[in-house]
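All protein chains but one are shown at their positions in the complex.
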Amino acid sequence: MSDVRTTPTSDRGFFDEGQYPGIFAWLLSTDHKRIGLLYFWCIIAFFCVGATLGLLLRLELFAPGETIMSAQTYNATFTLHGVIMIFLFIIPGIPAAFGNLIMPIQIGARDVAFPKLNLFSWYLYITGAILAVTSLFTGGGPPDTGWTFYVPFSAQTSTNVSLAAVAVFILGFSSILTGLNFVTTIHRLRTEGMTWMRIPLFTWSLYATAWIQILATPVIGITVALLFAERVIGTGLFDPAQGGDPIMFQHLFWIYSHPAVYIMILPGMGVVSDIIPVFSRKPCFGYKAIVVSSLAIAFAGSLVWAHHMYTSGMSDMAVLVFSFLTFIVAIPSAIKVFNWLATLYEGSILLDPPLLYALSFILLFTIGGLTGLVLGAAAADVHVHDTYFVVGHFHFVMFGGTGMAFFAAMHYWLPKIYGRMYDKTIATVAWAIMVIGFLILYISMKIVGMQGMPRRYYDYVPEFTSLNQLATVGSWILAVGLVLMFANIFRGIFKGDPVGDNPWGGASLEWQIPSPPPMENFGEEDPVVTHGPYDFTKAGIL
Amino acid sequence: MNTQPLITTTEAVDKAFYIIFGISGVALLGITVAMVYLVWRYNRKRYPVPLSQKDHNVWLEITWTVIPSILVMVMFWYGWEGYLSLRRIPDNAIPVQGTARMWSWLFTYENGKTSDKLYVPVGQPVNVRLNSEDVLHSFYVPAFRVKRDCVPGMETYAWFVAEEPGSYDLFCAEYCGVAHADMITTVEAIPAAEFAGWLAEKPSATAAGKGLLQKHGCLGCHSLDGSPMVGPSFQGIGGRQVTVVANGESRTLVSDRDYLEKAILDPGVEIVEGFPAAMPPYAGKIPEEDMTGILDYLVSLTGDGSSVEEATEDEAEEANKPEEEGLAEEPTAPADAEEPASPAERGEALAAKNGCLGCHSVDGSKRVGPTLKGFWGSERIVTRDGQETTLVADDGYLIKALREPSAEVLQGYPPAMPPYPGLSDEEIQDLRSWLETLK
Amino acid sequence: MSGHVHKDYTGAKFGMWLFLFTEVLLFGGLFLLYAVYLARYPQEFISAGKELNVWFGGGNTMVLLTSSLFVAISITALRRGAKTLCLRLLGSTIVCAAIFMVNKYFEWSAKISHGIYPGSDHMKEMQPGEMVFFNLYYLTTGLHGLHVIIGALVIAWAMILIKKDRVNADDWVILENAGLYWHLVDLIWIFVFPLYYLILH
Partner (left out) sequence: MSEEHAHIVQYKTFAIVWIGLLILTGLTVAVAQYNLGAMNIWVALGIATLKSGLVIAFFMHMKYESRLFQLSLFAALAILAIFIGLNFFDVLYR
């Protein structure tokens, strides 16, 4: 790449260049990095709340019968755990936080296409989050429907589902606007020389994700709007007594929520695709295959929603079609895993924390993906559907996949954003503890699910006790790892040693500018890109 | 019976499991080993500079696209094949109607016999036709690998065959509200001859009568063994002397067929001394033939009622009873050994369980809905069909307000309350007893 | 590209189109339900559809098509420098929106006075398919009406900007985008009209 270095006006980069004083430098900023950090910190905060709720759930399940909370509280808690983790952590997690922080820099842009809209998205996110929290304390009390809001229960319960539905609608709107912004940015604001085949894979994954956000999210909007209408004005479109069909709610819900799974996982795959080459000092193997598979996942992911509904009472023909399509989607994911492994081959591998987290992504995601095949196969799904096997499966994919990728991104890019390095040894120890706790926790869940324990059970029959206890113990180990990791990251941000511009030896654009980046990322002249994102030879790393 | 070898649901599903787990296990092992090996082999300490900058290989890409494609198609096929076995009901399957409701199961057999456990003969397929009375539930028997949602307004089915006698867990697998985890019963697989006997027990007046009492919810308030519940026990009710209060005057009479019929259809007229006027009128609610059956049975309960011949045959149901009560009324009650809670206490627990207190205060303050303080017997101005009417909060009003709250909406309040069709009559009586205490 | 001052017209329009896609998909959920329930209750949909008045629906179709014409012409007018004409056309568009809503008001109140509205007793006596039809009708036209109001507000906002010369012959992308939004409102109605008002008369 051409020399895009400028003399920074300050060694704290954009942190010193707020347009407004004090807190308004953040709340009114349209700078993509500041907005990215706003998202980042909110997302971390909600993750901690969600994780705490998860720990409480595990504690309740430590023994059969009432342990620490009543059944109603338990139901509200798992609903809240799901809503927070999905709508406030995983979906916005990587795209809104790291997408905002890094994507414009990666394509050589000074900001996203619509900076004000970007800030507006964040405000929508916060509004949605506040409404979701408000629903706990108003109306009929915290929603107790599970994050899936299935009718007719959700239409009948006296708890505050209506407000939660409004919150989901607004959060969906925020997600749409971010997606729209990113698609436009990637189409319109690539700098000179940044051809489509030179876009870093992280940005590619965000591009694919953004299209899903745009095309699938409105469907959840109308779904929760209809739920709201059903509760408030009694339009019984899903009410059998009024000729409605409760199964149609599930169709509409999953038309969004299955693609949403790919909104959650694709950016994680992008992070891993960016990290592995840097720590192997080799170009990402099969760049084009990974790009195509991202787009294929985005498209094919929109065709498979009803595999959540094999037992719902829908037609057997639908089971046949959706089961078939589901297995098709498995292929692009497998292609990515093989390409990542091939990238390691003949490389020069440095096991720094970002790579460790990325590798654990591959392992845990593979386990999650393979158990996903069990759920895709019609007969096997019938047995494990709505059991702890499913709970274990999606935690492997969502937490082991997206969560680990989020942590990988944190260890990879935060030093760039804050210009300081965390303690790598502690990061490695925390990683090891987390992976061990994770495996104990979620493998126990899968086994107990195979034995037949249904999910969303406040209480269980005695034969499930020992595995539940094992899972709870695993959750404690996992929690220790999480606390250690976050503590280390925070210490690193504020007190770590300064890092140079390119601590890992990356070849993409974000490593060519100062750490922290200056206000508009690049100096007077826009960068001109002359080689691919993983061309370490031309970038002068090798 | 067995014209061809029957593939059980367990066998059909497990085949898919073995194949998918087999392929997946190999894949996982391969990927993990490859990853660890590569990280170890090409460590930077060993190779400070990468050996190559290879970044693509078309043949490799094709290989690892095609092979997984074939493998997943294999998995798809076995999954689908197993699923078809689950959907093809064997010709000789016994039909059973399975009804799910918040939060219990009711199984009805061809001859009209009902049970809250699913009794099946060993070795013979059973087809359970499922429906739901309220929200989604799911019929799940892990041992037989079958699961099917119960959808209101729609019939679904699941068939299975129990190869071995035994008691198998039957769960509700679709989240259905606060007592979802308590919606558990069992499949009782018994030898075919025993099953036939059990099924044929219908002629036995006791079992039939008891079944009717169960069906209409009588046993929620009246015991058969003499223990006091909300209402008087049925033990010895046939021909027993009872003291009743009518219009403030008490008198003693003999509990005969006429009295019992009156007491069921219009219980408010004469109240048994020492018991609350809690029983709802059943006029028009019990079909003629059921009424005859109930009366026949009740009249037959004479003497100390150490209950004739039914002791053995009803063991299973007796054993199940405390559990069912726990389900319906006190999911959080610590133990069934304790004294039964008073109706008012149960009512309070019910109100908490159903989330009533989210909208209704008990201290007179206004929330989404009206306060419950001083509710009982108060005058209410309600809007019915757009017209204002004044009425008194009594049994009829309470039942309507709970089952169909939108029909009569209290002046000054939004029509926000959802209907609670899941509340049984006994539960409503408990609520009523509790409401009476809120002066 | 030189950063700050530049204004990316294509980008702005593209962003608007992406937003319109989300609107299409939002209504798409309702059209999906319509398709599914039509397949399930064809006879009931026909009998219920007869209750709707073609003249109300047809009249409103004309009104919206005409308003779309005004908006389309207004952009050409602005770009040719005819600011007053442009403002008049946009004003007419808002009048059209008002006519549409008044029309809708009469139509709805006629239905409601006949006891046809979600949860009414009259509805409860209908066939299940008819209930579904009317529930869908209210939700679809209601959501569409909401979009008419929002569209009118957006046009009004564009008018203010034109008056202030913030939007002018050289910088008209805001009007273009406001127009795109208004046309979307029209587009949705083009499908709502035959599906609800003309289902076999």
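As written, the chain order gives the labels A, B and C, with residue 1 at the start of each chain.
Here is the rule we use: a contact is a pair of C-beta atoms (placed from the backbone, for glycine too) under 8 Å apart; a residue touches a chain by one contact, two chains touch by 3 or more.
All values reported here derive from a predicted model rather than from experimental measurement.
Among the displayed chains, contact with the absent chain in the complete complex occurs for A, C.
Of A:168, A:255 or A:482, it is A:255 that touches the chain left out of the display.
Touching the missing chain, out of C:61, C:120 or C:140, is residue C:61.
By the touch criterion stated above, the residues of chain C touching the omitted chain are 6, 8-10, 13-14, 17-18, 21, 24-25, 28, 31-32, 35-36, 38-40, 42, 54, 58, 61-62, 65-66, 68-69, 71-73, 76, 79-80, 170, 176, 179-180, 183, 186-187, 190-191, 193-195, 198-201. Residues of chain A in touch with the missing chain: 187, 211, 214-216, 219, 247, 251, 255, 302-303, 306, 313-318, 321-322.
Methods note: only the chains that are shown with their structure count from here on.
In whole angstrom, the spacing between the mean C-alpha positions of chain A and chain C is 35.
Looking at chain A, residues 234, 245 sit in touch with two or more other chains.
Each of residues 406 in chain B touches at least two other chains.
The residues of chain C lying in touch with chain A in their complex are 1-4, 8, 10-12, 14-15, 18-19, 21-30, 32-33, 36-37, 40-41, 44, 118-119, 123, 127-132, 135-136, 138-139, 143. Across the complex, chain A meets chain C through its residues 110, 113-114, 117, 176, 179-181, 183-184, 187-189, 191-192, 214-219, 221-223, 225-226, 229, 233-237, 242-245, 248, 251-252, 255, 520, 526.
Remark: chain B residues 12-13, 15-17, 20-21, 24, 27-28, 31-32, 34-35, 38-39, 42-44, 47-57, 60-61, 64-65, 68-69, 72-73, 75-76, 78-87, 134-136, 138, 140, 142-143, 145-149, 151-154, 156, 169, 171-182, 184, 331-332, 352-356, 358-359, 368, 406, 417-419 touch chain A in the complex.
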